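Mind looking over this structure? Questions follow.
Removed from the display is one protein chain of the complex; every other protein chain stays in position.
Up next is chain A:
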Amino acid sequence: MNISSKIVDDFVANDISFVTTVPCKQLGGVIEEVEARPEILHVPSNKEDEGMGLCAGAFMGGKRPAIIMQNTAIGVTINTLVTLTQFYRLPLPMLISFRGELKEPVACQAEMAVHTKPLLAQLGIPTYHFHRQDDVEEFDAILKYTFMCNKPVAILTDATFWGGY
């Protein structure tokens, strides 16, 4: 199974047509796939809070959005998640590379990894952790859930899920 294709297939099946991304080495394949799909407008952002602003606008303009980013971005975007996405009750699937987990080669990434789930829990953000490849089977249901409840929802995807580095 090509998990990048499966993820983007689920985006398209759920009518997600606006995707913003800030790259991570681990997300290269899925970003490439997003870029390749004619159903999706791909607007890369320079910073993740900017991306969440773009997603808020796109949703209000009638397009279902999603953001793809690294877990370090949780540190960057807390104010935006709280005062924009949550305050205005905007749905936002966040496909997040969970750096700093098992198989991580870069020590610094482990520093943010230990804060990722506590921060998401503190923010009351529904959080799913994809560790095994089969976990991707839930992605479609998670997207449906996100647009049902109008919340930001985090999908953490670790190195084991992506098959290493």
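The rule is simple: contacts are C-beta pairs under 8 Å (C-beta built on N, C-alpha and C of every residue); 3 or more make two chains touch, one makes a residue touch a chain; residues count from 1.
In this text, contacts and distances are computed from a predicted model.
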| item | value |
| --- | --- |
| Omitted chain, identified by the protein name its UniProt record gives, among "ABC transporter permease", "Iron complex transport system substrate-binding protein", "Fumarate hydratase" or "Acetolactate synthase catalytic subunit" | "Acetolactate synthase catalytic subunit" |
| Option touching the unshown chain, where A:12, A:41 or A:119 are the choices | A:41 |
| Residue touching the undisplayed chain, where the options are A:27, A:69, A:90 or A:120 | A:90 |
| Of A:36, A:60, A:110 or A:149, the one touching the omitted chain in the full complex | A:60 |
| Residue, one of A:50, A:104 or A:140, that touches the chain absent here | A:50 |
| Residues of chain A in contact with the chain not shown | 18, 41, 43-47, 49-63, 65, 79-80, 82-84, 87-90 |
